[in-house]
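With one protein chain withheld, the remaining protein chains of the complex are depicted in position.
Now for chain A:
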Amino acid sequence: MSLGAGAVPSVAHPVLRGTHLPHCRITEVAGAAMTVTYGIGARCWLPALREVCKKVCDRCTVSSTAGYQCRIFLSTNSMSWRALLQEAFERSVVFTQFICFLNVFSNHVVEVHQCLGPSMLPTFNVSGDILLLEHLSSRFERIKPGDVVMARSPANPRLVVCKRVLGLEGDSVTVLPTSSRGHIRQTVVPKGHVWLQGDNAYNSTDSRHYGPVPYALIQGKVFYRIWPPEGWGPVLSQPTS
(Lines give C-alpha, C1' and ligand atoms only; values in the text may rest on other atoms or scores of the structure.)
Protein backbone atom coordinates (compact mmCIF):
# COMPACT_ATOMS: atom_id res chain seq x y z
CA MET A 1 0.00 0.00 0.00
CA SER A 2 3.00 2.26 0.38
CA LEU A 3 3.32 4.72 -2.44
CA GLY A 4 5.78 7.42 -3.34
CA ALA A 5 4.82 11.04 -3.38
CA GLY A 6 2.76 12.06 -6.32
CA ALA A 7 1.86 8.54 -7.38
CA VAL A 8 -1.73 7.97 -8.38
CA PRO A 9 -2.96 4.77 -6.77
CA SER A 10 -5.61 2.54 -8.11
CA VAL A 11 -8.37 2.22 -5.55
CA ALA A 12 -8.76 -1.38 -4.49
CA HIS A 13 -12.35 -1.41 -3.39
CA PRO A 14 -15.16 -3.32 -5.11
CA VAL A 15 -17.12 -0.19 -5.88
CA LEU A 16 -14.22 2.03 -6.68
CA ARG A 17 -12.24 -0.58 -8.57
CA GLY A 18 -10.26 0.92 -11.34
CA THR A 19 -10.78 4.52 -10.28
CA HIS A 20 -8.12 6.96 -9.14
CA LEU A 21 -7.80 9.32 -6.24
CA PRO A 22 -4.80 11.51 -6.80
CA HIS A 23 -2.12 11.69 -4.11
CA CYS A 24 -3.85 9.46 -1.63
CA ARG A 25 -3.91 5.90 -0.45
CA ILE A 26 -6.56 3.86 1.24
CA THR A 27 -5.50 2.95 4.74
CA GLU A 28 -8.63 1.28 6.02
CA VAL A 29 -11.76 -0.23 4.52
CA ALA A 30 -14.65 -1.13 6.82
CA GLY A 31 -18.07 -1.87 5.38
CA ALA A 32 -19.23 1.03 3.31
CA ALA A 33 -16.63 3.38 4.74
CA MET A 34 -13.00 3.77 3.92
CA THR A 35 -10.31 6.01 5.24
CA VAL A 36 -7.99 7.71 2.79
CA THR A 37 -4.66 9.17 3.81
CA TYR A 38 -2.94 11.81 1.74
CA GLY A 39 0.54 10.78 0.77
CA ILE A 40 2.21 14.07 0.01
CA GLY A 41 1.77 15.79 3.34
CA ALA A 42 -1.14 17.82 2.05
CA ARG A 43 -4.04 18.37 4.37
CA CYS A 44 -7.46 17.21 3.29
CA TRP A 45 -9.61 20.05 2.21
CA LEU A 46 -13.19 18.93 2.28
CA PRO A 47 -14.64 20.79 -0.75
CA ALA A 48 -11.68 19.84 -2.94
CA LEU A 49 -11.96 16.24 -1.88
CA ARG A 50 -15.68 16.18 -2.60
CA GLU A 51 -14.87 17.50 -6.05
CA VAL A 52 -12.33 14.77 -6.61
CA CYS A 53 -14.69 12.11 -5.35
CA LYS A 54 -17.46 13.34 -7.57
CA LYS A 55 -15.18 13.01 -10.56
CA VAL A 56 -14.15 9.55 -9.57
CA CYS A 57 -17.47 8.08 -8.60
CA ASP A 58 -20.88 9.64 -8.22
CA ARG A 59 -21.92 7.20 -5.53
CA CYS A 60 -19.51 8.17 -2.79
CA THR A 61 -19.53 11.00 -0.29
CA VAL A 62 -16.78 12.46 1.83
CA SER A 63 -18.02 12.66 5.36
CA SER A 64 -15.25 14.24 7.37
CA THR A 65 -11.61 15.02 7.45
CA ALA A 66 -9.11 14.99 10.26
CA GLY A 67 -5.66 16.23 9.39
CA TYR A 68 -4.16 14.09 6.68
CA GLN A 69 -7.00 11.61 6.73
CA CYS A 70 -10.50 11.65 5.40
CA ARG A 71 -13.34 9.22 5.38
CA ILE A 72 -15.28 8.32 2.27
CA PHE A 73 -18.65 6.65 2.29
CA LEU A 74 -20.00 4.64 -0.59
CA SER A 75 -23.72 4.74 -0.93
CA THR A 76 -26.52 4.89 -3.42
CA ASN A 77 -27.67 8.31 -2.28
CA SER A 78 -25.44 11.30 -2.50
CA MET A 79 -25.42 11.60 1.32
CA SER A 80 -26.59 8.62 3.33
CA TRP A 81 -27.96 8.84 6.84
CA ARG A 82 -24.97 6.85 7.99
CA ALA A 83 -22.60 9.39 6.62
CA LEU A 84 -24.61 12.15 8.24
CA LEU A 85 -24.62 10.37 11.56
CA GLN A 86 -20.93 9.69 11.31
CA GLU A 87 -20.24 13.31 10.54
CA ALA A 88 -22.43 14.53 13.38
CA PHE A 89 -20.67 12.16 15.77
CA GLU A 90 -17.21 13.18 14.68
CA ARG A 91 -18.02 16.86 14.90
CA SER A 92 -19.40 16.45 18.41
CA VAL A 93 -16.24 14.59 19.43
CA VAL A 94 -14.09 17.44 18.15
CA PHE A 95 -16.34 19.95 19.92
CA THR A 96 -16.12 18.04 23.21
CA GLN A 97 -12.35 17.86 22.92
CA PHE A 98 -12.21 21.60 22.35
CA ILE A 99 -14.35 22.33 25.42
CA CYS A 100 -12.23 19.95 27.49
CA PHE A 101 -9.06 21.64 26.27
CA LEU A 102 -10.40 25.06 27.27
CA ASN A 103 -11.36 23.68 30.68
CA VAL A 104 -7.94 22.13 31.31
CA PHE A 105 -6.17 25.26 30.11
CA SER A 106 -8.18 27.59 32.32
CA ASN A 107 -8.01 25.24 35.32
CA HIS A 108 -4.30 24.51 35.19
CA VAL A 109 -2.50 27.12 33.09
CA VAL A 110 -4.04 30.56 32.54
CA GLU A 111 -7.48 31.81 33.42
CA VAL A 112 -9.34 35.05 32.77
CA HIS A 113 -10.76 36.50 35.97
CA GLN A 114 -12.47 39.65 37.13
CA CYS A 115 -11.47 41.55 40.27
CA LEU A 116 -14.36 43.49 41.77
CA GLY A 117 -14.43 45.87 44.70
CA PRO A 118 -12.38 48.62 46.29
CA SER A 119 -9.88 46.48 48.18
CA MET A 120 -7.11 46.64 45.56
CA LEU A 121 -7.23 50.38 44.87
CA PRO A 122 -5.12 52.01 43.44
CA THR A 123 -3.67 48.98 41.66
CA PHE A 124 -7.04 47.91 40.26
CA ASN A 125 -10.24 49.88 39.74
CA VAL A 126 -13.43 49.37 41.72
CA SER A 127 -15.49 48.65 38.62
CA GLY A 128 -13.97 45.26 37.95
CA ASP A 129 -10.76 44.93 35.98
CA ILE A 130 -10.27 41.82 33.90
CA LEU A 131 -7.07 40.01 34.81
CA LEU A 132 -5.08 37.02 33.66
CA LEU A 133 -4.36 34.49 36.37
CA GLU A 134 -1.72 31.81 36.03
CA HIS A 135 -1.95 28.62 38.08
CA LEU A 136 1.62 27.41 37.60
CA SER A 137 3.46 29.46 40.22
CA SER A 138 0.99 28.54 42.96
CA ARG A 139 1.19 24.87 41.94
CA PHE A 140 5.00 24.89 42.06
CA GLU A 141 5.13 27.11 45.16
CA ARG A 142 6.77 30.04 43.42
CA ILE A 143 4.59 32.66 45.10
CA LYS A 144 6.71 35.43 46.63
CA PRO A 145 5.79 38.23 49.02
CA GLY A 146 4.53 41.19 46.97
CA ASP A 147 2.72 39.09 44.34
CA VAL A 148 -0.93 39.77 43.61
CA VAL A 149 -2.88 36.53 43.96
CA MET A 150 -6.44 35.29 43.82
CA ALA A 151 -7.54 33.08 46.67
CA ARG A 152 -10.72 31.41 47.82
CA SER A 153 -12.10 33.46 50.68
CA PRO A 154 -11.84 31.55 53.97
CA ALA A 155 -15.20 33.01 55.00
CA ASN A 156 -17.05 31.99 51.82
CA PRO A 157 -15.71 29.15 49.67
CA ARG A 158 -17.68 30.32 46.65
CA LEU A 159 -15.99 33.69 46.62
CA VAL A 160 -12.58 34.30 45.05
CA VAL A 161 -10.79 37.39 46.33
CA CYS A 162 -7.88 39.32 44.89
CA LYS A 163 -5.19 40.42 47.37
CA ARG A 164 -1.46 40.96 47.70
CA VAL A 165 0.72 38.45 49.54
CA LEU A 166 2.56 40.23 52.35
CA GLY A 167 4.29 37.25 53.89
CA LEU A 168 4.83 33.53 53.53
CA GLU A 169 5.13 30.98 56.33
CA GLY A 170 7.62 32.06 58.98
CA ASP A 171 7.73 35.68 57.77
CA SER A 172 7.10 38.49 60.17
CA VAL A 173 4.58 40.95 58.77
CA THR A 174 3.59 44.45 59.79
CA VAL A 175 -0.16 44.58 60.16
CA LEU A 176 -1.87 47.89 59.58
CA PRO A 177 -4.87 48.63 61.79
CA THR A 178 -8.35 48.09 60.37
CA SER A 179 -9.85 51.04 62.20
CA SER A 180 -8.59 54.48 63.16
CA ARG A 181 -8.17 53.43 66.78
CA GLY A 182 -6.11 50.31 66.06
CA HIS A 183 -2.37 50.01 66.38
CA ILE A 184 0.28 48.77 64.01
CA ARG A 185 1.46 45.37 65.17
CA GLN A 186 3.83 42.63 64.11
CA THR A 187 2.81 39.04 63.60
CA VAL A 188 4.47 35.85 62.37
CA VAL A 189 2.74 33.81 59.65
CA PRO A 190 2.22 30.18 60.79
CA LYS A 191 3.30 27.09 58.89
CA GLY A 192 1.55 26.47 55.57
CA HIS A 193 -0.15 29.86 55.61
CA VAL A 194 0.23 33.22 53.87
CA TRP A 195 -0.71 36.73 54.89
CA LEU A 196 -3.00 38.46 52.38
CA GLN A 197 -3.79 42.14 52.39
CA GLY A 198 -5.51 44.50 49.98
CA ASP A 199 -3.59 47.47 48.62
CA ASN A 200 -6.33 49.74 49.92
CA ALA A 201 -5.71 49.26 53.63
CA TYR A 202 -8.69 51.43 54.57
CA ASN A 203 -11.32 49.39 52.78
CA SER A 204 -10.32 45.78 52.46
CA THR A 205 -11.45 42.61 54.17
CA ASP A 206 -8.33 40.50 54.39
CA SER A 207 -6.01 38.63 56.73
CA ARG A 208 -6.39 41.42 59.28
CA HIS A 209 -9.98 40.21 59.73
CA TYR A 210 -9.80 36.48 59.10
CA GLY A 211 -6.16 35.87 59.99
CA PRO A 212 -3.51 34.09 57.95
CA VAL A 213 -4.88 32.03 55.07
CA PRO A 214 -3.80 28.44 54.18
CA TYR A 215 -1.50 28.47 51.15
CA ALA A 216 -3.73 25.85 49.49
CA LEU A 217 -6.50 28.44 49.13
CA ILE A 218 -4.41 30.41 46.63
CA GLN A 219 -5.83 29.86 43.16
CA GLY A 220 -3.10 31.56 41.19
CA LYS A 221 -0.97 34.61 40.60
CA VAL A 222 -2.29 37.63 38.73
CA PHE A 223 0.27 38.54 36.06
CA TYR A 224 -1.50 40.63 33.43
CA ARG A 225 -4.33 43.12 33.20
CA ILE A 226 -6.29 43.09 29.95
CA TRP A 227 -9.13 45.47 30.80
CA PRO A 228 -9.57 48.48 30.87
CA PRO A 229 -7.51 49.15 27.72
CA GLU A 230 -5.54 52.03 29.26
CA GLY A 231 -4.44 49.75 32.09
CA TRP A 232 -3.32 47.01 29.73
CA GLY A 233 -0.02 45.56 30.89
CA PRO A 234 1.77 43.26 33.29
CA VAL A 235 0.81 43.36 36.98
CA LEU A 236 4.04 43.83 38.88
CA SER A 237 5.07 42.41 42.18
CA GLN A 238 5.61 45.16 44.74
CA PRO A 239 8.31 44.93 47.36
CA THR A 240 6.79 44.74 50.81
CA SER A 241 8.22 46.64 53.71
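Observations on the structure shown:
In the analysis below, contacts are C-beta pairs under 8 Å (C-beta built on N, C-alpha and C of every residue); 3 or more make two chains touch, one makes a residue touch a chain; residues count from 1.
As a working rule, contacts and distances are computed from a predicted model.
Missing chain, UniProt name from the options "Trafficking protein particle complex subunit", "RNA polymerase II transcription factor B subunit 2", "ubiquitinyl hydrolase 1" or "Mitochondrial inner membrane protease subunit 2": "Mitochondrial inner membrane protease subunit 2". For the chain left out of this panel, the touching residue among A:84, A:100 or A:226 is A:100. Within the complete assembly, A:192 is the residue of A:128, A:192 or A:234 that touches the hidden chain. Although one chain is not drawn, its touching partners on chain A can still be listed: residues 2, 5, 37, 39, 41, 67-69, 96-97, 99-101, 103-104, 107-108, 141, 151-158, 191-193, 213-217.
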